[in-house]
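Heads up, one of the protein chains got dropped from this complex, but the rest are sitting where they should.
Presenting chain A:
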Amino acid sequence: MHLDHSVETQRTVRTKKKVKRSPKAKRQERAFWLFISPWVIGFICFTGGPIIASLFLSFTSYDIVSSPIWVGLGNYIHLFSDFLVLKSLSATAFYALLAVPFTIILGLLLAILLNQKVKGQAFFRTAFYAPSIISGVSVAFLWSWLLNPDFGVVNSLLKQLFGIDGPNWFNSTNWVIPSMALMQLTAVGGTMVIFLASLQQLPKELYESAALDGAKGWAKFIHITVPLISPVILFNTIIAIIGSFQIFTQAYVITQGGPDWHSYFYVYYLFDTAFSQYRMGYASALAWVLFIIIFVLTMLSLFVSRRLVYYEYENK
């Protein structure tokens, strides 16, 4: 009975699709599903399912204890009048505005420097990259100590060497965001390595023919290097934007969002809303807005770069 039924369905499938699948192909397809089954389970339970749940929750008011109450667009409307949304978004945008160009320019300059043929090249490459191993909480404390207004080595050196009274860094409403961006100095290694890898792949012939035409170092950089690595610049920029909008650890460890909310970043606000106040519905709406912001910024980068990025295959 059971056997007959399965033969029947197979026949109908076959006549519908008009494709004959060999037993080997079928066996392979079953094996494929078996091999990817961990991902399928993980996706349904921890990504796909939660995406739908999150979207639903964002239209409700939910405090975990009582069941969710449908509020329609209430959460999204409330966002526009929420002072802390404005405050945290502007803090995050200001940070991204400083940190993204800083990371890209510094990463590119260091990569060019490390691409020069000099003795000890391997040593310099390791030494420049090594600090980016230190990340998370440790690097936050390190910078908090380096930039300590009273006993920090940076302000002490500024006083000692230049007679300048350094700013209050993380304790100053004006300097807290630039200080956070400055911390990228330790994290720039990753960006630098990606640039370095792309520089090493550049064809030498182009530089030689440019040199024959009398091109100097700067002209070669602007007219050959930058266009050729522009896809990598775009990639690093998008990654840096996404990373900047998710900044959390530094603020949580060093400033707790202060002084006076000036480093209360968007994800910090989202975290507090969800896990200190248990306003899960509103926090879900905040998460979706973050997704939309990141998505729009990525698309915008791709759109703006269409004229600026040079892809080799287009000219072939």
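Everything below uses one rule, namely that a residue touches a chain if its C-beta (ideal position, glycine included) is under 8 Å from a C-beta of that chain, and two chains touch if they have at least 3 such contacts; residues count from 1.
Just so we're on the same page, contacts and distances are computed from a predicted model.
A.B. asks: So which of "Sugar ABC transporter permease", "Branched-chain amino acid transport system ATP-binding protein", "Glutathione S-transferase" or "Lactate utilization protein C" is the UniProt name of the chain that got left out?
C.D. replies: Listed in its UniProt record, the absent chain's protein name reads "Sugar ABC transporter permease".
A.B. asks: From the listed residues A:Phe80, A:Phe151, A:Trp218 or A:Phe303, report the one that touches the chain absent from this view.
C.D. replies: A:Phe151
A.B. asks: Identify the residue among A:Phe94, A:Phe170 or A:Tyr252 that touches the chain left out of the display.
C.D. replies: Counting the whole complex, the residue in contact with the absent chain is A:Tyr252.
A.B. asks: Given the full complex, what residues of chain A touch the hidden partner chain?
C.D. replies: Chain A touches the chain not shown through residues 25, 28-29, 31-36, 38-39, 41-43, 45-47, 49-51, 53-54, 57, 64, 110, 113-114, 116, 118, 124, 126-131, 133-138, 141-143, 145-146, 148, 150-151, 153, 156-157, 159-160, 185-186, 190, 193-194, 197-198, 231-232, 234-236, 238, 242, 245-246, 248-249, 252-253, 267, 270-271, 274-275, 280, 283-284, 286-288, 290-291, 294-295, 298.
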